[in-house]
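As you look at this complex, bear in mind that one protein chain is not there, while each of the others sits in place.
A and B label the chains in the order they appear, each numbered from 1.
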Amino acid sequence: MRIVLLIALILFPVILIGWIVWHGQTQRPVEPATLAASRSATAPAAQPASQASNAPVLATTASAPATTPASAPAAAVQALAQTAAAAVSKPTADQKKPVLDEDGKLRALFRLPLVGVKIDGQVKLYDQQGLFDYIDGAAPIFIERNFRKLAAADLLVGAGSLTCDIYDMRSADNAASIYTKEKSPTATAVAIGDQAHQGSMSLVFRRDRYYVKLTAFDKTAEALLPELARALVGRM
Amino acid sequence: MFLWMRRAYQLVFLALFFYLVLVTTASLIGGTPVWWFLAFDPLVALTTTLAGHSFYHHLVFALPLIVVTLIFGRWFCGWICPLGVLHHAIGWAGRPRKASQRIKVNRWRNLYQTKYLVLLVMLGAAALGSTQIGLLDPIAFTWRALATSIVPAIDNSALGLYQGERHFHVSTLISALFVSALALNLWVPRLYCRMLCPLGALLGGLAKLSLFRLVREPSVCTDCNLCGADCAGAAEPHSTLRTTECLLCLNCVYSCPKNGISFRFLPSPDLTTDRIDLGRRRWITAAVAGAASVPLLRASDGVEPRPHPLRVRPPGALDEQEFLARCIKCGACMKVCPTVALQPALHEAGLEGLWSPILMARLGYCEQACTLCGQVCPTGAIRQLSVAEKIGQPPHLQPVRIGTAFIDRGRCLPYAMDTQCIVCEEVCPTAPKSIYFKQVEVAGRDGALRLLKQPYVDPTLCWGCGVCETRCPVFDQAAIRVTSVGESRDPHNRVMLSRDKV
Partner (left out) sequence: MSKHDEQAAPPRLYTRRQVIGRIAATSATALATVGLAGVLHEDKISGRRSKQRAIRDHRVSRPAGAVALAVARGADAASNVRRAIAALGGIESFVKRGESVVIKPNVGWNRLPEQAANSNPEVVAEVVRLCIGAGASKVWVTDFSVNDPERCFARSGIADAARAAGARVVLPDKVGFREVAAGGEILQAVDVLWPLCDADRVINLPCVKQHGLSGATLSLKNWYGAIGGHRVRLHQDIHRSIVDLAALFKPTLTVLDATRMLVANGPSGGSLDDVKRLDTVAAGIDEVALDAFGCTLLGLTPGDVGFVVEGARRGLGRADYKTLKFEEIAG
């Protein structure tokens, strides 16, 4: 009896400590070490216009190797690192000219090739002042929904043509709001993006912060509207 | 033999405890289950299950200990409890020289029954959803003192920075209580264990059913009372041994010159007693008092009707009622937080939430890709989030928000002082950034026109990390500050109409 107790008493801490050490080595969480973060975080507060202190953090994140044995967590770390790296690669540009970057994203939505269309002329950007030039009295309903920029272009499809207006409403809620406001009760809902409806010669949809109006001038272009809409959604 | 085993256990588990506390840092933790000691604690398991109506999976470690206690008695108190070890060591060091004095100081006093009343008060409160055992539970108490005060004090001093400079909100109070508890041993050895410890009371209650007990063999006893000289639990082995107080330190076994004390299966009820002589009235009064404290606590404005703006909880915290039912104020999350953002609350969460974790962006911010607080929480009061869930990557539509930043235009440089700044926007970690600028032309004091970027916060993007407040150059009280409104876990604490509960 005493022997049994003795053995049990010896085994318990051994097994316990063994388990703790094993757990510590193998059950590493997915997130890489945030030691660099803690080091940079505890530096005293920066002066105005100092370097971005989260840039080094994200850089560390990107470079820290994943140590988990499982491949899925490693892939997740990689993905996270890539997202982080992508976010980091923008800061220098962002810090100086944040506005241009959102414009760049808007223009990139028109990047060719795009389901075989050609751009007639150029993609034009309209801000709050310029919007009145493009849609006149309808502008206030966009502006009061925190409208940021409109990217508009005339597109050519073979012999047909259409206009594509992409409104950057800054947030999905604003896009939804303007979508509801403009939508006619008689249009048919289609499954594109977050919400979409198709009327005669037009297709309107919203996806994330973007509100898009496609207006066709002939049957050729009208037939292409759903495909074009889907392609744009894919880029958003 | 077993005496040395006991001493070895005390050393090993004290070392293990310190190891687990010290390894709770971002760089060292890896996957170490630093919550183990807290999860091993049956009082934590009992109370949080009672208050929260669910048994968190980490706490499964408490179950074998409960079974062992039911069979053998308060083995945990004498062999494992790290605070017990500290009490034991200090009590031993400060013990009176003469055996007769030691016998006297180790006598049972009825006052020691207070710990059962403490336990009942706390269980009464837990029955109504408020977990307060963290205040006196030895593991949580020690964890908190080490994490918020003692380890930072040693670390901040010349002994070297292993975790960086750390400061915690009014933490001296916590360590002062801890040191006072230790100092009690200079008066009566293990006074805390005998009189205050609610875990000891719980294990003592379980020991009532123990099948194996220490017992004195009367046929060889010469009444020398030496067994009582070093009894750690004041169990009075020299008269009727109180099994509920016996800590199984085995000092009596090895002090008896006649080997008259031994560990036996169900010894005579005339030689041992497992009665706790409180009287039904006292039990009930204590439990009712504990329960009654809950509406009293909640009638103050700490939790209802409006959340305190400074009660910014860690990301992944459950909604407040559930949180208060589970948080044992151990301070593990505060210890592991790499940016010293999590701090022990004083009044911000009401009296009920004393020393529970809140984010004080004045002292530190929440690192975007870090989910360590949820990883170390022993009771699930802070959920274990994945990074994707925390930052709102697909399939998650929204990040986990803990609050929203607000700009104080009376202090913000481009608003109040005609001076360009941009730090908050720079450091904002979200993509797109939650802080954006409107460029305005401002006439300075000298009449010259300047183009200034004035910051605005987008509350639909800001998740309340607080890096803006931590980095704001207005050093004493930042010009941009985070308050709790907008937190994901409380659908009422919102300012914007969002896709959620009204």
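Convention: a contact is a pair of C-beta atoms (placed from the backbone, for glycine too) under 8 Å apart; a residue touches a chain by one contact, two chains touch by 3 or more.
None of the values given here were measured: they were computed from a predicted structure.
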Using the document's definition of touch, tell me which of B:H347, B:R383 or B:R450 contacts the absent chain.
B:R383
Of the residues listed, B:S180, B:T222, B:S300 or B:Q477, which one is in contact with the missing chain?
B:T222
Touch as defined at the start, partner being the missing chain; which of B:S27, B:N156, B:S239 or B:T419 qualifies?
B:S239
Absent chain, residues of chain B that touch it:
45, 49, 52-57, 59-60, 63, 66-67, 70-71, 206, 209-211, 216, 218-219, 221-223, 238-240, 266, 268-271, 318-319, 321-322, 326, 380, 383-384, 489, 491-492, 494-502
Could you pull out which residues of chain A are in touch with the chain that's been left out?
173, 176-177, 180-181, 183, 185
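Note that in this section only the chains that are shown with their structure count from here on.
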What whole-Å value do you get for the distance between chain A and chain B if each is reduced to the mean of its CA atoms?
40
For a test of understanding, state which residues of chain A touch chain B in their complex under the given definition.
6, 9, 13, 16-17, 20-21, 23-35, 37-39, 41-42, 45-50, 52-54, 57, 61, 76, 80, 83-84, 87, 90, 94-95, 98, 102, 170-171, 173
Contacts from chain B onto chain A in the complex sit at residues 1-2, 5, 9, 12-13, 16, 20, 23, 25-27, 29-33, 36, 163-166, 338-340, 364-365, 367-372, 375, 386-388, 393, 413, 419-423, 425-427, 429, 431-433, 436-437, 458, 460, 467, 470-473, 475, 498-499
